[in-house]
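Before we start, here is the structure in question, set down as structure tokens.
Right after this comes chain A.
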Amino acid sequence: MLEEQRPSLAPTFGYLMLGSLFWAVHLLVVYAAHTLICALASSPTASSLTVVALTAILALPVAFVLLNQRRTGRWFGISDELPDRKTYDAISRFIGLLSLAGILWAGVAAAIVSSCATGR
Partner candidate 1 sequence: MRRPLLPGRKGLFLALVIVLFAGLALGAVFIFSGVYNVAAARHHFDITNAVIRLTLRRSVKTHSLGIEPPAGLAEEALARLGARHYALGCEPCHASPASSRNPVVAEMYPAPPPLSEAVNHWQTEELFWIVKNGLKFTGMPSWPAPGHDEEVWALVAFLERLPNMDLKTYAELTGSTRTADFAFLQDMSVEGLAAMCGACHGDAQTAPVHPFAPPLHGQKPAYLRRALIEYAQNRRQSGIMEPIANELGTDVIEQLARFYSNASGAPMPSQTPPGSAALRRGEEIAEHGIRGSDIPACRSCHADSASGEFPRLDGLPAEYIAIQLRLFRDGVRASSTYAAIMAPIAQRLSEEQIEGVAAFFASQRPIAGEAAQR
Partner candidate 2 sequence: MAVDRELPNSLPRPEGELEALERAWALPKGFRLITAVNNQAIGIIYIGVALLFFILAGILGLIIRTQLAVPGNNLVGQDFYNQLFTMHGTTMMFLFAVPVVEALGVLLLPQMLAARDLPFPRLSAFAMWAYVVGGLVFFSTILYDLAPKGGWFMYPPLTLSEFSPGNNADFWLLGIGFIEISAIAGAIEIIVGTLRTRPPGMTLARMPIFAWAMLIFAAMIMIAFPAVILATMMLEIERAFGWPFFSAGKGGDPLLWQHLFWFFGHPEVYIIFLPAAGLVSMIVPAMAQHRLVGYRLIVVALIATGFFSFGLWVHHMFTTGIPSLSLGFFSAASMAVAIPSGIQVFSWIATIAAGRKPFRITSASLFVLGFLFIFTVGGLTGVMVALVPVDFQVHDTYFVVAHFHYVLIGGMVFPLFATLYYWIPMISRNMLSERLGRWVFWLMFIGFNLAFFPMHIAGLLGMPRRVWTYPGDLGWNSYNMASTVGAYILAAGVALFVIDLFRRFRPTMSGGVENPWSAGTLEWLPSDAYATRSIPFVTSREPLWDQPSLAREVNEGRHFLPGAPTGGRETIVTSAVDALPQYVIRMPGPGWSPLIASLGMAGFFLLLTVKLVVPALISGVVFIVAVLVWAWSLDHDANVPAVDIGAGIRLPVYMAGPVSHSWWAMTVLILVASSLYLAYVFSYFYLWVVSPDVWPPEGSPALPHIFWPGIIGLLILGGTVLLLFARRILPAPGSTSRAFPFVVALAMACFLVALTGEIWGHWASGLRPADNAYATMVYMACFLNLQVITGCVFLAGFTIARYFTGKLDKERRVNFESTALLTYYAAAQFLLGLVIIHVFPRVAI
């Protein structure tokens, strides 16, 4: 019984780093999408739209987690009774916030700067 309630490492860290994992995925996919679409299809519009769409797709779950912090925590095995729950929730929340800023900033870049161009 005790065993079941004990948090294990991977889910705990997954929960703590949830936001930044989304951020990492976002950077990876927008960078790859922009590069590949420009290299293979050479379509700036498609590239810009893809990047903006990806930003929206990845920002939404982060926002969802921020709004439902406790519920997400439970999914990751951080039970309400765990003494350190508040600390873990706080860490996860702030990481999520910073990551959301990071994701949106990258999205802003796509909104301002044209795709597939070398601006020099």
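Simple rule for what comes next: a residue touches a chain if its C-beta (ideal position, glycine included) is under 8 Å from a C-beta of that chain, and two chains touch if they have at least 3 such contacts; residues count from 1.
How these were chosen: all candidates are chains of the complex that A comes from, given by their letters.
Bear in mind the structure is a predicted one, so any value in this text is a computation, not a measurement.
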item: Touch assignment for chain A within the complex, options 1 or 2; value: 2
item: Residues of chain A defined as touching candidate 2 within the complex; value: 6-9, 12, 16-17, 20-21, 23-24, 27, 30-31, 34-36, 38-40, 47-48, 51, 83-84, 87-88, 90-91, 94-95, 98-99, 101-102, 105-106, 108-110, 112-120
